[in-house]
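Scroll down for the structure; my scribbles are underneath it.
Only a single protein chain was left out; the remaining protein chains are all shown in position.
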Amino acid sequence: MTQNSAPAENLLEVRDLKVVYKTDEAVVFAVNGLSFSLAPGETIGLVGETGAGKTTTALSILRLLPERTARIEAGEIFFKGEDLLKKNQQEIRKVRGQGISMIFQDPMTSLNPIMTVGQQIYESLEIDNRNNGGKKTREELEARVDELLSLVGIQARRKNEYPNQFSGGMKQRVVIAIALACNPSLIIADEPTTALDVTIQAQVLALMSVLKNKTGTSLILITHDLGVVAQICDKVCVMYAGEIIESGTVEEVFEGERKHPYTQGLFGSIPDLETETERLNPIEGLMPDPTDLPAGCKFHPRCKFSMPVCQTQSPAYAREGSHQIACHLFHPAKKEESPWSLC
Amino acid sequence: MNYAKIQEAFPQTTEYKKKSQLPEMWRRLKKNKTAMLGLAIIVIILLAAIFADLIVPYSLAVEQNPSARLKGPSSEHWFGTDAYGRDIFARIIHGARFSLLTGIAAVVVGFILGGVLGAAAGYYGGIADSVIMRILDTIMCIPFLVLALAIVAALGTGLVNVLLALMLSSVPTYARIVRSAILTVVDQDFIEAARACGTPNSVIIFKHVMPNAIGPIIVQTTMSVGMMIKDAAAMSFLGMGIQPPSPEWGAMLSEGKSYMMYAAHIVVIPGLAIAVTALALNLMGDGLRDVLDPRLKD
Partner (left out) sequence: MSKYIIKRLLIMIPTLMLITMIVFGIMCLTPSSPGRVILGEKADQAAVDELNQRLGVNDPFLIRYFNYLKGILKGDLGNSYRSNRPVRDDILLRLPNTLILTTAAIGLALLIGIPIGVLSAVKQYSVYDMLGTTFAMFMASVPTFWLSLMAIVLFSLKLKWLPSNGLDSFRHFILPTVTLALGAAASLVRLTRTTMLETIRQDYIRTAYSKGQSPGIIIFRHALNNALLPVITSAGMQFGGIMGSAVVLEQVFAINGIGTMITEAIRMKDIPQAMGCSLVLSFLFMVIMLAVDLLYAFIDPRVKARYVKG
């Protein structure tokens, strides 16, 4: 399942990524042959349930996976044309924070409790400065800290306060400031609003949207909330059991007629304010045990439209424009069996 | 009693939990070789203590034999003899009784007393909590040996007073453990539910809260016994504890000190006995902690 795009144009290109976790008891197949790409300035949403492998993918890009248990078994991750997986420790450290930065899920625990927020933002700048020959002075860096705080809507004079003096939403803004500090080309945001109140969620998202437009940064937004994707993403990838089972632009996936049965289930399970129903429509069954994945299409045990071929063969992508669906239903060869028309 | 009726309706719940956890924990403990080593050593020492009389007669441990003084280890005297000609091996074996007895008794009583106090403090909260904890904290402020010496000074030497001193010093630690276990649980909803059903407080504490505390208590207990044994030996060393001619390990060290230069084994062997016992207990305690609180593994 490889992509066909010119590597030189894309900012980030992930090819056939496979990641496992090995523990004493079992092997967890977290990411199973994942590929996607991202152009400069684009925002891509990575959607899926908990356990789909979204965070693992994100951490793999920056090589932040726990050393002892996680192993990147295969794949390539091209960032600005260079394979990140082949870099050594020193080189990857140069990319972190400066080329690609990350926003983590829980702002309550992402900040060091005994350092001021100013110091934590300063640290990013300091590292960048160090990597580039140390030409900037302390005053310049401090000024930038002030600038960043204003950018995210925090008064600069609060920079000597400690994280525990900020609310959850404000903490996340600090995290955003840290992420933006060195003008990275790509920001990976792992469920940045999940741990926040709904009203604060909206604020933080709005902030991220404004900032990304202002700075032209690409964004990978990991979330399980389709509403958020609709709001700020250009493209969307739907993940299931470590694979991308559907991807395309937001219009194609949200408004298109054809959807992967899983995606259909996701949309169908969102309660609609306007329709009267008696029950919610969850997708039946549970995500498969990642230590014991089903053969063939990984969704087939829960799929209403499952066919015999689904149990043995992993589906290839069926394409329509930039819309891709990994499902046998749409595969041209099986047109006789499938109730769906070809794409 | 309403509680009994509920138990009738759901007899499976408590039983199921207990059965499934124990064999699983044993299996995990077995994997830890050092812990198993510790366990083996402790079992050996325990057996030696229990069956001491069968291994060597007590008389051998206390009978003086001036003609055989300060002899090194030999086939006749496995560990050699001390300044009075007594067989050291025999003294070590019988001394095991004192040490283990002291350690275990001190810990058990400390645990019961401390547990009750901690439970009361945590469960009832408020003034009872503050007062109890303040008093216990104050006891902790007095360096253990100083407290022990003070008690012995007041009440005299001997096994019972040593035990008393040791117990007193372990009570605050257990009280804290039990109290924190209770505090983590006491706000939770199922306690409210149990109270709403009219369950008496004591039942709540025993059936619901204690299981939470068992883990840290077990770990603390295992390690404490080792510490108590060391401390009891220290007190005997100072002449405050068990008096001669009882073959207590610490007392043996105290007696042997003057003869160190001629016959080092007098001092090496009893100390080694204390160290090995404490080490075995610590190894077991560590292993138990890994099993009961596996957060710190990968």
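Note that the chains take the letters A and B in the order they are written out, and that residue 1 is the start of every chain.
Going forward, a residue touches a chain if its C-beta (ideal position, glycine included) is under 8 Å from a C-beta of that chain, and two chains touch if they have at least 3 such contacts.
Note that the structure is predicted; figures quoted are calculated from it, not measured.
Residue in contact with the omitted chain (choice from A:106, A:142 or A:320): A:106. Residue-wise, the contact with the chain that is not shown comes from B:279, picked out of B:68, B:183, B:279 or B:292. Hidden from this view is one chain, which touches chain B at 134-135, 137-147, 149-155, 226, 230, 233-234, 237-240, 250, 253, 257, 260-261, 264, 267-268, 271, 274-279, 281-283, 286, 295-296.
Take chain A: the residues that touch the chain left off the picture are 62, 64, 93-98, 101-102, 104, 106, 109-115, 123-124, 127-128, 131, 162, 164-165, 175, 178.
Basically, only the chains that are shown with their structure count from here on.
In this assembly, the C-alpha centroid of chain A lies 53 Å from the C-alpha centroid of chain B.
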